[in-house]
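Sharing a structure with you now.
A single protein chain has been removed from this complex, and every other one stays in its place.
By written order: A, B and C. Residues from 1 in each chain.
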Amino acid sequence: MLPFLLCAPLGKCYFWQHIKYTSMPDMNYLNDLVVQVRRDILRQVHKVNSGHPGGSLGCTEFFVALFQEIMDRKEGFHMDGKDEDLFFLSNGHISPVFYSVLARSGYFPVEELNTFRLINSRLQGHPTTHEGLPGVRVASGSLGQGISVAVGAALTKKLNNDPHVVYALCGDGELQEGQNWEAIMYAAANKVDNIVVTVDYNGQQIDGSLDNVLPLGNLKGKFEAFGWDVLEIKEGNQLDAVIDGLNQAKGSTGKGKPVCVLMHTVMGNGVDFMMHTHAWHGKAPNDEQLEIGLAQNPVTLGDY
Amino acid sequence: MLPFLLCAPLGKCYFWQHIKYTSMPDMNYLNDLVVQVRRDILRQVHKVNSGHPGGSLGCTEFFVALFQEIMDRKEGFHMDGKDEDLFFLSNGHISPVFYSVLARSGYFPVEELNTFRLINSRLQGHPTTHEGLPGVRVASGSLGQGISVAVGAALTKKLNNDPHVVYALCGDGELQEGQNWEAIMYAAANKVDNIVVTVDYNGQQIDGSLDNVLPLGNLKGKFEAFGWDVLEIKEGNQLDAVIDGLNQAKGSTGKGKPVCVLMHTVMGNGVDFMMHTHAWHGKAPNDEQLEIGLAQNPVTLGDY
Amino acid sequence: MKKYIDTGKKDTRSGFGAGLTELGKTNPDVVALCADLTGSLKMDEFKANHPERFFQVGIAEANMMGLAAGMTIGGKIPFTGTFANFSTGRVYDQIRQSIAYSHKNVKICASHAGVTLGEDGATHQILEDIGLMKMLPGMTVINTCDFNQTKAATLAIAEHHGPVYLRFGRPKVANFTDENQTFEIGKAVSLQDGNDVTIIATGHLVWEALQAAETLNEQGISADVINIHTIKPLDQNAIISSAAKTGCVVTAEEHNYLGGLGESVARVLAENQPTPQEFVATQDTFGESGTPDQLMAKYGLNADAIVKASLKAISRKGNG
Partner (left out) sequence: MKKYIDTGKKDTRSGFGAGLTELGKTNPDVVALCADLTGSLKMDEFKANHPERFFQVGIAEANMMGLAAGMTIGGKIPFTGTFANFSTGRVYDQIRQSIAYSHKNVKICASHAGVTLGEDGATHQILEDIGLMKMLPGMTVINTCDFNQTKAATLAIAEHHGPVYLRFGRPKVANFTDENQTFEIGKAVSLQDGNDVTIIATGHLVWEALQAAETLNEQGISADVINIHTIKPLDQNAIISSAAKTGCVVTAEEHNYLGGLGESVARVLAENQPTPQEFVATQDTFGESGTPDQLMAKYGLNADAIVKASLKAISRKGNG
């Protein structure tokens, strides 16, 4: 899997992973991509002095793994998503990582990351279909709605006899919203087993740690009591662990239960001063901080 | 406890239970009250050919036990509810049993049951404060909101150093609403341990049994996973079992956890053709059916 | 005057049910979701005919809206069914983000709107749903007047791509529009031609407007009666040209006078042609228990009220 070597100019490269070229992931490339995505995140939020680096950084490995290794995707973007795996981002505030990985997976030019949160951009603060950005199938930002939408898409896949899987990501703080539990209850009761919901289990939300704001307690126990199959990824910022975990989750679909992945991550991962705190949930680095952050993540695949 | 012997005329009788007269419940009287309340339920809904007899009948013993034996209530009605136990009905559609027991506990004249669901009445289809009916502290009817309100009232009790308990009742179908799980999560996380929420666990909702509509699965497990202390009343239509269970629940307050009582009831209990089905969730008996129902529950304390 | 004949009282929700049943047969993409109110919404027949396309979501309206949004991905046309309150106010943000802003092809079908819901009382009687839904960019808002029109509208919205709010009601009311009408979204229907006053009515108030027009006619007053079944997009031309002709307007809706059809009409007129207007609507109160007829009378939502408002509007011509 050496897609970037084959295409130029950088940022115009479209790499569609419908057919897997090798069965073994090219970990060097993927690790490079992780670092490059971190740079993209920092540079996006820095430029407009707004956006959410913390959660984005913590989910970098997840997005890289999902889009590059796990999902069976068609070439090009098709809103209908027939005959391919789908992904829904419920915690829409981590749009910087979503946009970076979408762009670097070929959905739109990487240069467009330059327009993040600017007026008239397709790269809205929170992802939306409204501006026609390829790769996005529903708006998010108001928390708590994405699992319902993903379950709905999974129901349609079943109606269409489409064996593909629906993936979704949500925040741990986000799980305080009751609508999630409606969707969680529904999916189990109706054996929606073609869905994998990953929780970004970083223990942080805006006002502090979940433990200080509103602890989720035994989250695994909650999902299990609601009838889901629960897997954990203990090292959600280790690319190989994430790939393994998601492959395992994919393998757990089709068994009569929806699948939940509790992915333990570190908010702000990869930028030392952003790690292990809620402080960077929704704050952009200043010039100096950007430099430090970028220095910790030197260019790999090329900046946009 | 022989209140009704002491007061006349019937239906104008005000019996306030702030000070308990005896420590042993007068089971004869209470059993008579249960039968009379069933009559009140049937007669209310029959008269206006609307309302919800099924859930009401299933919760008759609960209301009688709660208002006559369990709650520490002040004389008269005080919206502020200081220095007394409080009750919130979340599943507002079972207003007939609430109204009957409120009236027969002295909150308003029993004759007023004649006005149930009529225009210009204080006895609205779903209970409300809007018309100033004594005994009601918040409107309900739109499902899923009552536990939140009850938890709020419990918080204020703590702020006021008022050691009394807040009781609430909700339906089992109602627990499909996500707001409940927000409140359930909040109460446990914040150690709101002066609350007892009883679930009318009748296994029925409008469109059928919960198992056919949307099963709750392991409900005890769900509440426990959400950090609550859970008790069960296996015989929710046995007055003594309900009294025992609620006393035990009351005794479980103050221990750092909110308390849930799963009360197994039979929808339509006490009227044979209404039992064990969802058919009478929201349907009134016709003249003939009323006669049969009343015959199965002969007058005890006197009709209004 | 045209004569309109009640061919037999029927509930508008049954018109929806009949339309949905037909769609079940004709359009394999149509799926239906219901939040534990299948009978009330008259969805039983669709459910019986197409169990695999019927989704019982339990008492979880927020989830229902999200499911519906998601089901559009892959080509389904979801029709959601619950009471009007739980179709709108309960799930406003879900509709806003997952459906309206996301351009999802969901049909939000809402029964038991307004005070004619009757005995259940105020918690169930939403009088704000037209206002709620009309404020959402991209939402089509329809309030039909009888069984036949509701059935026709149900068929029509399946053909329209985009989110739709379809509002109908519980009680049996006159069924007087054509059985085989085609329903044109956004096109007002002129029911009576008149010169003295314009009556713009929607939903259950349309029949009342026709009755009022007859009474006015007996008093020598000719009313222009418009059935404005689509509140959004609003047929502004129909409103403006009728108001130009008659010089005064009465709007009639089973809704709060704040935020609903009446204010939309006032805005159109203020922007184009200021005209005296009277509002037949609830006066910023909650409803209550009672029979539909009692409530329509108590809250001033019947032919009588429209007649009075018309006379007042006429008297205001010229002096603002």
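Some notes on this structure:
Simple rule for what comes next: a residue touches a chain if its C-beta (ideal position, glycine included) is under 8 Å from a C-beta of that chain, and two chains touch if they have at least 3 such contacts.
Nothing here was measured: the structure is a model prediction, and the numbers come from that model.
Among the displayed chains, contact with the absent chain in the complete complex occurs for A, B, C. When the omitted chain is restored, the residue from C:N27, C:N49, C:S190 or C:Q273 that touches it is C:Q273. Residue B:A139 is the one among B:V48, B:L123 or B:A139 that touches the chain missing from this view. Set against the missing chain, the residues B:V149, B:L216 or B:M263 yield one that touches it, B:V149. Within chain B, the residues in touch with the undisplayed chain are 79-82, 86, 88, 128-130, 137-142, 145-157, 159-160, 162, 178-179, 182-183, 185-186, 189. For chain C, the residues touching the chain absent from view are 85-86, 88-90, 92-93, 96-97, 101, 122-123, 127-128, 131-132, 134-137, 232, 249, 256-259, 262-267, 269-279, 284-286, 320.
Panel shows chain A; residues 48, 50-51, 92, 117-121, 123-126, 128, 130-131, 139-144, 173-174, 176-178, 205-207, 212-214 of it touch the chain omitted from the view.
By definition in this document, only the chains that are shown with their structure count from here on.
Chain C has the C-alpha centroid lying closest to the overall centroid of all protein C-alpha atoms shown. Farthest chain from chain B (centres taken as the mean of C-alpha atoms): A. Chain A and chain C have centres, each the mean of its CA atoms, that are 41 Å apart. Each chain gets a centre from the mean of its Cα atoms; for chain B and chain C, those two points are 37 Å apart. The distance from the centre of chain A to the centre of chain B, with each centre set as the mean of the Cα atoms, comes to 46 Å. With touch defined as above, residues shared between interfaces to two or more other chains in chain C number as follows: 57-58, 60, 62-63.
Residues of chain A in contact with at least two other chains: 178-179, 182, 185-186, 189.
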